[in-house]
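Below are the structure tokens for one structure; questions will follow.
A single protein chain has been omitted; all remaining protein chains appear in their positions.
All chains are identified by letter, namely A, B, C, D, E, F and G, in their written order; residue positions are counted from 1 within each chain.
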Amino acid sequence: MNTAIAKILEALRQNDISAEEAEKRIISFYHGDLGFADIDLRRQARTAYPEVVYCAGKTLEQSLSIMKKMREHNLPVFATRASKELAEQAAAVFGEAVYHELSGTLSIGELYAEDGREGLVVVAAAGTSDLRAAWEAARTAEFFGSNVRMINDIGVAGIHRLFNRLDEIRAARAIVACAGMEGALASVIAGLVSVPVIALPTSVGYGASFGGLSALLGMLTSCAPGISVVNIDNGFGAGYQANLINRVKSNAV
Amino acid sequence: MNTAIAKILEALRQNDISAEEAEKRIISFYHGDLGFADIDLRRQARTAYPEVVYCAGKTLEQSLSIMKKMREHNLPVFATRASKELAEQAAAVFGEAVYHELSGTLSIGELYAEDGREGLVVVAAAGTSDLRAAWEAARTAEFFGSNVRMINDIGVAGIHRLFNRLDEIRAARAIVACAGMEGALASVIAGLVSVPVIALPTSVGYGASFGGLSALLGMLTSCAPGISVVNIDNGFGAGYQANLINRVKSNAV
Amino acid sequence: MNTAIAKILEALRQNDISAEEAEKRIISFYHGDLGFADIDLRRQARTAYPEVVYCAGKTLEQSLSIMKKMREHNLPVFATRASKELAEQAAAVFGEAVYHELSGTLSIGELYAEDGREGLVVVAAAGTSDLRAAWEAARTAEFFGSNVRMINDIGVAGIHRLFNRLDEIRAARAIVACAGMEGALASVIAGLVSVPVIALPTSVGYGASFGGLSALLGMLTSCAPGISVVNIDNGFGAGYQANLINRVKSNAV
Amino acid sequence: MNTAIAKILEALRQNDISAEEAEKRIISFYHGDLGFADIDLRRQARTAYPEVVYCAGKTLEQSLSIMKKMREHNLPVFATRASKELAEQAAAVFGEAVYHELSGTLSIGELYAEDGREGLVVVAAAGTSDLRAAWEAARTAEFFGSNVRMINDIGVAGIHRLFNRLDEIRAARAIVACAGMEGALASVIAGLVSVPVIALPTSVGYGASFGGLSALLGMLTSCAPGISVVNIDNGFGAGYQANLINRVKSNAV
Amino acid sequence: MNTAIAKILEALRQNDISAEEAEKRIISFYHGDLGFADIDLRRQARTAYPEVVYCAGKTLEQSLSIMKKMREHNLPVFATRASKELAEQAAAVFGEAVYHELSGTLSIGELYAEDGREGLVVVAAAGTSDLRAAWEAARTAEFFGSNVRMINDIGVAGIHRLFNRLDEIRAARAIVACAGMEGALASVIAGLVSVPVIALPTSVGYGASFGGLSALLGMLTSCAPGISVVNIDNGFGAGYQANLINRVKSNAV
Amino acid sequence: MNTAIAKILEALRQNDISAEEAEKRIISFYHGDLGFADIDLRRQARTAYPEVVYCAGKTLEQSLSIMKKMREHNLPVFATRASKELAEQAAAVFGEAVYHELSGTLSIGELYAEDGREGLVVVAAAGTSDLRAAWEAARTAEFFGSNVRMINDIGVAGIHRLFNRLDEIRAARAIVACAGMEGALASVIAGLVSVPVIALPTSVGYGASFGGLSALLGMLTSCAPGISVVNIDNGFGAGYQANLINRVKSNAV
Amino acid sequence: MNTAIAKILEALRQNDISAEEAEKRIISFYHGDLGFADIDLRRQARTAYPEVVYCAGKTLEQSLSIMKKMREHNLPVFATRASKELAEQAAAVFGEAVYHELSGTLSIGELYAEDGREGLVVVAAAGTSDLRAAWEAARTAEFFGSNVRMINDIGVAGIHRLFNRLDEIRAARAIVACAGMEGALASVIAGLVSVPVIALPTSVGYGASFGGLSALLGMLTSCAPGISVVNIDNGFGAGYQANLINRVKSNAV
Partner (left out) sequence: MNTAIAKILEALRQNDISAEEAEKRIISFYHGDLGFADIDLRRQARTAYPEVVYCAGKTLEQSLSIMKKMREHNLPVFATRASKELAEQAAAVFGEAVYHELSGTLSIGELYAEDGREGLVVVAAAGTSDLRAAWEAARTAEFFGSNVRMINDIGVAGIHRLFNRLDEIRAARAIVACAGMEGALASVIAGLVSVPVIALPTSVGYGASFGGLSALLGMLTSCAPGISVVNIDNGFGAGYQANLINRVKSNAV
């Protein structure tokens, strides 16, 4: 039974509020219960996680004003595709902004302090050129509450490198496999572990890579079970999903 | 320190085995440790899950002989894209075969008895035509150890239907969102829950659906975080991944 | 019976004009009746709407000289994809130019004064990045005779935002649903209203968005009836069509 | 003010109902107001139009049982992609079924009697091979309340044929332009009329037609304003949208 | 009988040349007969037309040195995709260079003097943005020996404009129909004439134009016979082919 | 001056006809002049060529009834994609039907008797599998008035075969180059001749041929000038265009 | 110096042959030297290998008559995509036909007896469904002179299986890596060997495999050097190329 509505009704029955007021509160509440409320105030309460600021295609002003509004409500800010210039302005305004240039991620305040993080997410990257996406995933998973280990340069062309790191990989509760070109890293890892692999295709490559299409198709059609895929270069989406998996029992009702 | 190798070396030092024998055992062991072993005997021990039989593109004889070999090693069998004819022959040979015609899944023996299953996976399907893929996901997740609830006919064209089932959906630790055409179901669900959504695009549709491409692209580019995607019509992959997520703490080392 | 031709024939019979002159006039008229006439003078008379100036791929000089020619014939000018520089030059030349920078639309003179507009077109945009296209649609519909309301930031990832604005949306006689990425906004709206929805896909997104292809395909294959689609980023086309719908009884013969 | 909720609250205040009952009624009502109700009973009330039965990918039994349920609630049935066999069974069950074989449309009961239809929708088809889609559009528009005129064989390769029918075309309040191959018919018509054109690409053609892709792209990129497009071969969608346009003032609140 | 070889053999028999010399001449001749010769010297003799210089992707130096080599052999030069800078340098070097900036074509010397041209090629362009490609076609056809008439701004969205110019169009022996977006101009023209139409798709458009793909597919799948198509933006190819057609009897053996 | 209109006007002036009659005749004539007339009777007069019957997607009855109508007006019939069954029925009805099974072409009556044909069209096919399309081209060109020579099995993998036939190829006024797979035949031929080459891509091939796409793209992007392309497998279009070219001076006004 | 021509010239000088005869012989010879000769008789002499018969798209009669012609000239026959029915007829005609049903290859006579084969080609296949293409490759390489070893079921999802066979793979001078779906096998193998890998993508898979496109793109964009790729399902091409590589020093001049 929905106790918030019950309280409104009780107030009505006791004539503390008018029928009009009761109707208005019920409608307002109902929207809230479905999430019909102001983003900034309610999303974190509703889904455990606050809104994320995607800075691409926004002006510096737009990005900063969203951040300000969130900070006014004491919400921690996590922003992706943030430019160095934005980071500098944010630092000037908020003081505490933490910027990670390679991945273009910016955080102001913390959702989870370091000791509040749990489990382990491994982000495995095929090569140096995949690092922007990989670090976006790593930073995202960390912000939203996971311990994260980055393992780089384990592309399948020299598969021994992957085997050398296998124990570290197997320690994870969720793995992000990040690769461009043919994207075979996801298939090989998924064949060696028993936890979910989030495949993160990157646009690294040229010619028949077609901007990441080859990696994307390869990951979608992998012969190994235990893989699901996010959009090309979507490090945020991969890290967010890996964190959800890592914390699935903590978050689930 | 690797105690298995230590034991071999100790046996060698005590002359219980020859150097040749020691070398052979070491090599064999090493392969085993990486998973270098016979599939049927070792995969379940290695990844907690036995091999799955994908029947499409195999003759009845090929499928049956793989099943027989697995049963000889006391492994439970789970087969996908199984025809009714194969199911009948399997029933004749193994007696205990359980066939689910709509999804084309066939199981012989159980990996988890009903009371060994844990958590909840919800499989949400947009419409009747998506049910083959959806049920393949549901049956897979159940075989590999999840309680499963199927929720059908909640496509976004009449979004009230989805809201009517929201409590049931929110009870899950992992959700499979199965839809063809524009595949918007995944976006809408992911905006309303705080657990991972596995998007399962189907080839339902015609014209610009291009065999499921529209749903696939839509799911990959979703504006909602918390979604990862499997191949078109790959109910098995979706169910397998959802189960891995649901059981992630149980399975993880 | 075609009275214009009748008049020519009468003039001929009365020897007011020669047979050669009559033939020439008939040919000339006939072309006119099919629209065989100078664009600037006849299009507005023929289809109720004057030519629109699409500035992309034209030089400043070309755009300005078309505008001048139209103004000489007392036609109101509506231009799309106009740069700020063009707007400034137009203001210098015509004085009365109204420029809307975000959408790149420029108008000189009015086709409909504010009180001549009728009905209501709602332009619903999923997010901030979709606003260029959305405002192009809004400005177009307004110029061609509709009252317009813009509703922004109601993407399906937080579907409560859309419900909060539902009454406003339902007040329209035609709705433009503008979204990038998976473009699910069109499906969700169409399931909730009973007027035509013009789906306007945008190139917002990256990776598998393929420049707006994902939104386009999603909108074309929507599971909801009552949707038709315009080209990617074609705000003008969407606003023009929405206005035609809104005014369909006023315009139709 | 929402009087239905007011009534519930009044009943509560007068102790005619308990607080629990009031809460339940409010929740139930609210869902209904958004459309949260049983499809069959509520959709027609909500959007003016009942559910349509899309028979492709459904068994005869599935299609028939949906039809039965709708008839039990006195709803008129409109079904698309219906086979002749289904039509015969429907005729046996419902008696009054009207089947149009070329378009595969089947109706049982009427939404609008002939004299309740209004306005005019013209369905213009380029050639004989486009007639399945064109007639699906025509039958749909008629069922949902429009007078419809079909004009066939006016493809642009012999453009005089289109001009011969121009007066008939111009009498419409909405036009469906149906063509395969290069789909140029939509552009040419839209340049000659001042009402909305719904472009309906068909899969007619071979080679570089790529199953209707050439017509679809051509229609989306038309140089003429006043066109919006539906999915390839989606006659139902085109006819439904044309009818919505034709009746826009009658339907709009 | 091949008289050139006969002459060599005769010279051998008369001991005017040695056997080695005879063999060398025969080999050399044979290559020549197949076209095995220096490009600059032989192509014009072989196919009636000299090599054309495609300047895109060549440095100014490379382009100029090819031109110099051709001029040394008294060959007229025709160059496409030539920059203004190249034109200026060519003018400095060769004096007589004629540059057409809009189309980026440059000629040095003449293949045909004006009174040597024959027949008529019409180049019909849909709109202003198509003019670069259209003028490249026009200039090419003229250089290689055709009289050319350019007709602009006759896109099908206002089809009366095309009819106004129909007599001029029908005077041609070959027509280039140049259009972007949906490219319908080619279909409409081909339905009205009885000479070959060379369809020249341009990359004009955005979104679903996909860089000219929509026009290309539309022209390839045209419902009108008498059309063949060249590559997107390939004005040179269209003009060259139109000229070959116009002069087919003059050139053919 | 348009003498037909002059005659009508003269008849009016002399009161032989009424003004109403004159107006009606003028309108009717004008339509005719633009081609506004019945297809069967006027097309041959207008463009020198009668309508062609494309039998794919038409029932036997539809095809036969079109043929009958044409024969009643003494028009010769040329039909493509005709089945053997249709050919047999046509033979029964018309007696004189000539069927070419490999190409699926059927003719009834002649447009040009053998001695009325002129010039030479060569149809060059890469291999046996290309023959359906190639013969469709050959039969079309012949019906519409060209002498035709078919040269088969000269694919570029054994380029000597092409050189062996070079003299025959060079005798043509227009050449159809018909090939699937990579379609290189068109490039090689165009480099060796000085008449127009119509490239006819076929769907011969598998895998990355993508139903003829590889040949189509290859032909469109050929490095040789003097090529234009028709749709995949469109033998009719290629033969029709080659004939137009071959007869360009005879047909042109 | 070309001695064959020298001999002809010498014969001429000594009047053993006429000038006409000499010219004819020279032309004939020259064609032959470039390969200008009858396929059946000359190809084997020219390139060391006879023509291969590709039976798809040929009638039984066509295939058999080509085989007969080759046998008359004592050429061994190798045919691909041969049906069982063709094999039976070939056996009836030629007696010695050897048919391999799984791969659809048929040979009559031998190009190399078993002891004439040299080196080793390994054909590595990812799974059972890839065997048709893999065996086509194996049989082709064997016919054209290589010893061949087939290694199956070593897909990367269980990479230990590949390592178990690594010594066998490394013994090859050329390796065919045959896989569908994501095709990662080629990358992994190429990272472990130092001989050329011919990647053979297959159409095995569904959904986003797009008929082998995912494997094709993955192989083309492999991060490992030492890979080149053939067409989807083109086992013949892969085996032929692997054999050329294996025998490169034996064949090269």
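In this section, a residue touches a chain if its C-beta (ideal position, glycine included) is under 8 Å from a C-beta of that chain, and two chains touch if they have at least 3 such contacts.
Quantities reported herein were computed from a predicted structural model and do not represent experimental measurements.
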| item | value |
| --- | --- |
| Partners of the unshown chain among those that are drawn | A, B, E, F, G |
| Residue touching the undisplayed chain, where the options are F:119, F:145 or F:158 | F:158 |
| Contact partner of the left-out chain, one of G:62, G:83 or G:228 | G:228 |
| Residue of F:78, F:99, F:143 or F:210 touching the missing chain in the full complex | F:210 |
| Residue in contact with the excluded chain [from E:64, E:141, E:162 or E:232] | E:232 |
| Residue touching the undisplayed chain, where the options are A:204, A:230 or A:244 | A:204 |
| Chain F residues that touch the omitted chain in the full complex | 126-127, 155-159, 179, 181-184, 187-188, 190-192, 205, 207-210, 213-215, 217-225 |
| Those residues of chain E which, in the complete complex, touch the missing chain | 31, 34-37, 39, 43, 56-58, 62, 201, 203, 211-212, 216, 231-234 |
| Touching residues (missing chain, whole complex) on chain A | 128-129, 158-161, 163-164, 204, 206-209 |
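In the analysis below, only the chains that are shown with their structure count from here on.
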| item | value |
| --- | --- |
| For chain E paired with chain G, centre-to-centre distance based on mean C-alpha positions, whole Å | 41 |
| Mean-CA-position distance for chain G and chain A (Å) | 51 |
| Interface hub residues of chain F, defined as touching at least two other chains | 34-35, 163, 216, 231 |
| Pairs of chains in contact (touch as defined earlier), listed by label | A-B, A-C, A-D, A-G, B-C, B-D, B-G, C-D, C-E, C-F, D-E, D-F, E-F, E-G, F-G |
